[in-house]
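Removed from the display is one protein chain of the complex; every other protein chain stays in position.
Labels for the chains are A and B, by order of writing; each one numbers its residues from 1.
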Amino acid sequence: MNEIIFDLETGSDAGVAERLGISRREFLKFCAATAATLGLPASAEAAIAKAMESAKRPSVIWLHFQECTGCTESLLRAEHPTLDKLILDVISLDYHETLFAAAGHQVEAARKAAMKANKGKYVLVVEGAIPVKDKGIYCKIGGQTAVDMLKECAADAAAVIAIGSCASWGGMPATDPNPTGASSVAEVLGKPVVTIPGCPPNPYNFLATVVHFLTFGSLPAVDALGRPLFAYSRLIHENCERRAHFDAGRFAIEFGDEGHRKGYCLYKLGCKGPETYANCPVIGFGDVGEVSWPVGCGHPCIGCTEKGVGFTKPIHALAKVKNIEPPASYPGISEDQGKVSLGGAALLAAVAGAAAGAAIHVAKKLDKNDGGTKSEGKKPRAEP
Amino acid sequence: MANAHAVAPLGGRLVTPVTVVLAGLTAIAGVILLIRFFFGIGAVTNVNDGFPWGIWIAYDVMVGSALACGGYAMALLVYIFNRGEYHPLVRPALLASLFGYTLAGASVIFDLGRWWNVWHIFWPGYAQINSVMFEVAVCITAYIVVMWIEFSPVFLEKLGMKDVKRKLNKLLFFFIALGVLLPSMHQSSLGSLLVVFGYQVHPLWQTMLLPLLFLMTAILLGFAVVIFEASLVSVGFKRPGETSILARLSRIMYWTLAAYMAVRVGDLVWRGALGAAFAPTLEALMFWIEMLAFSAPLVLLASESSRARASRLFVSAVLLMLGGFMLRINGFLVGYETGSGYHYFPSVPELLVTIGLVAFEILAYIVFVRMLPVLPKHATH
Partner (left out) sequence: MNINRRDFLKGALAGGALLGMGAEAEARPNKTMPPQALGLLFDSALCIGCKACVAACKRVNGLPPDPTSGDDPMWDAPLDMSAYTYNVIKVYKSGTAVHKDQETDGYAFMKQSCLHCVDPSCVSACPVSAMLKDPVTGIVSYDAGACIGCRYCVAACPFGVPRFEYDKALPKIGKCELCRHRMADGHYAACAEVCPTGATLYGKVTDLMTEARRRLALKPGEKTVFPRGELGGPDQSYSAPAPKYIPQVYGEKELGGTQMIKLASVPFDKLGHRPLPERSYASISEGLQHTLYSYLILPAAVLGVLGVVAKRNAKHDDDDDGSAGRGRK
């Protein structure tokens, strides 16, 4: 099963399709879908197809710590590609506690052998938080603490991906008072890693990240918390299909009331969409369309991807609306209004000028008149 | 001494190039007003929510009625202070006042958005007596009625109804008294209108003395307008000037002007508002123009000999009219600021209505003096 990665003896794409047991068209559709998820231009589809054609599959070591296995389960529900058909054939999954039939010393030995054989080249995926309290005794696999295992595996990995909120920032195990000291991968390793938060995350966020790595040899652009920008750069609030209701002030006040049944905004029920970065409303879950996500089903978002929100704020507490800046078209405190008329100014100037001219003319004429009737003016009273 | 002076219609052709032009301007104004009544005031003016009052109020009503205070000023002088030698100036002044006020009243109707309800101002149950505007409206309306009564002897003379005229004369003193009280009330209250605007009026014009300032300038404008119109009549209708009588009038005007300037400047100093006059703003500039217009006549007419010169009298009168104009325009438009970035300058149709109404006033004046016994009889030269 294991082959050295990136031996550049490439087969044709027909060969890839045959190897993977799917039609060529299905294969190309997968490449297109992945390119779309990554937010890459259409031309990337070709690059992805080419990368997939290369017969070498990278080794992947997948670790489980304080987790519910939901992230793996989420991946198992992926349809395009299905996990077994494509990804297990695209990558070489060399260690996965849930999916492996083997167990115990046998599987640990397999892991160590794969790590040695692919030293510096394997991708490490971590699912679940890592307890650090009391020297990490609260999670041990094969007698080794999670902390030690993580450090050991991360040492020779080409890339580390933390999948799920637990691995990304502590998640549910890290909820106050966090008795085990559950920590994120980045905190334990002391360096930033790529994180795919969510509880569970959308499987395609993870799959697209991996395919990006395969295609371009590097991980996609990430934000300060290591989250790929193609999935986590926007607030849910910015893409929510109920946003128009929020903007128009139509809210569900109680579960089952008229507003709730009409599909109104769930902000007043505690929806954390306005302060949670994720792409849930954009791609939905379960491959049944956009509306298959919590809000679409009538329950407020709980902010599961977001540290400080998910498993921290009460589900029905009001979310803080994180606008980075107010919209550009918002009216300011004082806006320029009213009309100034250039024509009016010209007309007024003309009238004023004419009046001044007429006044001077009249004044001159008066002097002339006065000269002729000066003798009359000496009388104290005007005569009829 | 109120000797009987012979007055007679001027006669002469009614249709002249001047009257034709004036009639044309009036017609244009009429068309624009039709548009205003069918499509709303915003269709022809630039008034907006930041400047809800434009020149139809600030000029047509405020300045227009002040310029129409010739009748008031002359009535005050001739019938209250008993200076009968100014009697010949009364009828023409009254005529100008009549038109000025009637047109100011018409301008109010043109400006009112819901003009069909205007009778509410006079109706118990609607009338709100604490409003300055209520008092202004009632006083102006009453004054217009009084003026038509004061002017009725002219019609009665023309119609030869001597008996009616005699009976009216016995009661005239009461209407004259009203004709002095009412303008004192409403001209001062036109200034009081600004008081409720508070900070929205620039400190150079916002003061509790606004009623006094407006009243004094109304009286001054009354004198000035009498001089102005007498001068125009002598030049326009080619009649001998009445410089001597106007010269004596101008002395009274002079001292009234001095008193006004003392009050105006004193008030600014007392309130500490004079500093704003030295800021590099439009308000300061307009303020200085206003001050200049009021001060120049104090220089021009300082001596008796200068007051005897018709041209000086006329120019001083024009300057005073400009000053009175500036005070009102500055108070209601230039110095008015509601905040929130609004601008206003009258539109061309808006100006044409004002111009047309003034043209109509002049036209009517010409028609009246030609057809009715208004002007004193003079030997024509």
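As a convention for this text, contacts are C-beta pairs under 8 Å (C-beta built on N, C-alpha and C of every residue); 3 or more make two chains touch, one makes a residue touch a chain.
Just so you know, these numbers come straight off a predicted model, no measurement behind them.
Q: Quick one: say which of B:20, B:112 or B:302 touches the chain that got left out.
A: From the options B:20, B:112 or B:302, the contact with the absent chain belongs to B:112.
Q: Taking the entire complex into account, which one of B:41, B:190, B:221 or B:366 touches the absent chain?
A: For the chain that is not drawn, the touching residue is B:41.
Q: I need the residue numbers on chain A that touch the omitted chain, in ascending order.
A: 246-251, 253, 265, 267-268, 274, 317-318, 320-321, 323-326, 329-335, 337
Q: What residue numbers in chain B mark contact with the hidden partner chain?
A: Residues in contact with the chain left out: 1-4, 37-43, 45, 47-50, 52-53, 79-82, 84, 90-91, 111-115, 117-118, 120-121, 125-128, 130-135, 137, 150, 153-154, 157, 165-166, 169, 172-174, 176-178, 180-181, 184-185, 188-189, 192-193, 195-200, 208-209, 211-212, 215-216, 251-252, 255-256, 258-259, 263, 336, 338-340.
The working rule: only the chains that are shown with their structure count from here on.
Q: Inside the complex, what are the residues of chain B that reach chain A?
A: 1, 5-6, 46, 48-51, 85, 88, 231-232, 234-235, 240-245, 247, 308-311, 313-315, 318, 339-348, 350-352, 355, 376-377
Q: Please name which positions on chain A make contact with chain B in the complex.
A: Per the stated touch rule, the residues are 334-341, 343-345, 347-348, 351, 359, 362-367, 369-370, 372-373, 376-382, 384.
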